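Structure below; questions to follow.
Removed: one protein chain of the complex. Kept in place: all other protein chains.
And then subunit A:
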Amino acid sequence: MNTSSSDQHPKQKWEKDVEKTTERFPERKKAFHTSSEIPVERLYTPEQMDEDYIEEIGFPGQYPYTRGIQPTMYRSRYWTMRQYAGFGSAEETNERFRYLLKQGQTGLSVAFDLPTQIGYDSDDPMADGEVGKVGVAIDSLKDMEQLFDQIPLDKVSTSMTINAPASILLAMYIAVGEKQGVAPEKLTGTIQNDILKEYIARGTYIYPPKPSMRLITDIFGYCQEHLPKFNTISISGYHIREAGSTAVQEVAFTIANGMAYVDAAIEAGLEVDQFAPRLAFFFNAHNQFFEEAAKFRAARRMWAKIMKEHYGAENPKSWKLRFHTQTGGSTLTAQQPDNNIVRVTLQALAAVMGGTQSLHTNSRDEALALPTEDSARIALRTQQIIANESGVADTIDPLAGSYYVESLTDQIEKEANAYLDRIKEFGGAVQAVEEGYMQREIHKAAYDAQKRIESNEDIVVGMNEYKLEEEIHADLLRVDEALEQAQIKKTQDVRSSRDQESVNHCLKNLREAAKGKENVMPHIVAAVKVYATVGEIANVLREEFGEYTGM
């Protein structure tokens, strides 16, 4: 079978694609070579390529994208180095962002505090003790304006780890853009917006699954029209893996969730090729180097086949699985934290071998607290060393053709497909989540892993073997406990100085839209512009949609 639309041989098509791509994104160097002046080719392939090879592995930038989604991969541009950051107040986080941009980071990634992620204002009793702890506290547009102060939104792309209230934070981002004079269609970035994995693994849900899925498809619809360059969702295996899943489960459950979103959008009347190109993915990278690299290759091939063959998508952009990777937080140890730098390096290298589009490398102290500025810099430097010094980015998909890696890639695909069949028997991911199937599978894997560590069958260096007397780590980042009160005061000031009538009016319109079938997004955008808070907007939807109370 010839997978290209023309009758060209895939190799010729790839060569043409390379020509086109390098016009827009020239390669980093005229010629690449090793230290011994051995030339490094763009791509290495077997002498003979049979049909099976073309169908399963093929060429970079071509279906089924096993070797990567771009024709030249990192020969033209490195992955985006995107460090997740955020703590305390909007001003403090803004400072960290500008520091990271100055250090050569190429995209922003916002961490929000838990009250924001669960739709509570800082003065809500539920927020007690949590304000600004794991990320930045955002209550009103005022906070968002400070967060992006002096950061031109037409020049950076921003990834926001926000799920249940994704529509509210996206609306605030649009509003900040407008204030800077940047039109919505110019905004680039990603909202996580993946509610299914919240029920499965991460826990920051608000509403029950059905209305949550509707919020997501409302965002798809709105962005298709107004923010064509924004990634509307980041379908996340990361947290599934952190909760204890295996690599196969991570791929399988993530793709199952992805299919649930596609199904929901189609059911809401959207056209697959209209929204699918804006779907993005987010994976984990753990320590088992070859399995991790193979996992990314397998995931790409699976998604391409599903989009093309199952959903009949015709736009190649709909077939491409684009993904962000973060190294594995749960693999880090509180003991001998400097060892974590080595773990992160291995994991980051696996992500690069797997063809990631962007990468966050964890800091060495994350098993103890939020990273200090020093630790965050070392983490970024780790990526920069891999990119600039190791030479691994000079040829495309260098692990391809390894008997071991190709076999692992096939095996992961096969086992993940077996999970997809089981989830289909439940009636899809939403039903499987509601019945707790994925949660149980993950918990079982997590418990088995813990037992293997405690019996020393699995060695974790510095933790159950090669131990040291532990020193106390005084040099940890502390969030100022006084911040909570200051943030509460700030939000109360916003409430007393805004036009309350406009707020009431906007919230009433939002309520009406939520009751019916109208897209809620335009109403949320209107509400944040008059400084309605995250909590106020989320509460209107709580009253209309109800709250999810867990299993």
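Going forward, a residue touches a chain if its C-beta (ideal position, glycine included) is under 8 Å from a C-beta of that chain, and two chains touch if they have at least 3 such contacts; residues count from 1.
The rule is short, and it goes like this: contacts and distances are computed from a predicted model.
Colleague: Pick from "Thioredoxin family protein", "Chemotaxis protein CheA", "Methylmalonyl-CoA mutase, C-terminal domain" or "Spore germination protein (Amino acid permease)" the UniProt protein name of the chain that isn't shown here.
Modeller: So the chain that does not appear here would be "Methylmalonyl-CoA mutase, C-terminal domain", according to UniProt.
Colleague: Could you tell which one of A:143, A:218, A:242 or A:394 touches the chain left off the display?
Modeller: Here the residue in touch with the unshown chain is A:242.
Colleague: For the chain that's not shown, point to the residue among A:333, A:383 or A:533 touching it.
Modeller: The single option touching the absent chain is A:333.
Colleague: Of A:49, A:134 or A:392, which residue touches the hidden chain?
Modeller: Missing-chain contact among the listed residues: A:134.
Colleague: Kindly state which of the options A:92, A:198 or A:397 is in contact with the chain not pictured.
Modeller: Hidden-chain contact among the options goes to A:198.
Colleague: In the full complex, which of A:57, A:260, A:370 or A:412 touches the chain missing from this view?
Modeller: Here the residue in touch with the unshown chain is A:370.
Colleague: Which residues does subunit A use to touch the chain missing from this display?
Modeller: Interface with the chain not displayed, on the subunit A side: 114-115, 117-118, 120, 125-130, 133-134, 198, 202-204, 242-244, 330, 333-335, 367-370, 443, 446-447, 450, 454, 463, 470, 472-474, 476, 479, 481, 549-551.
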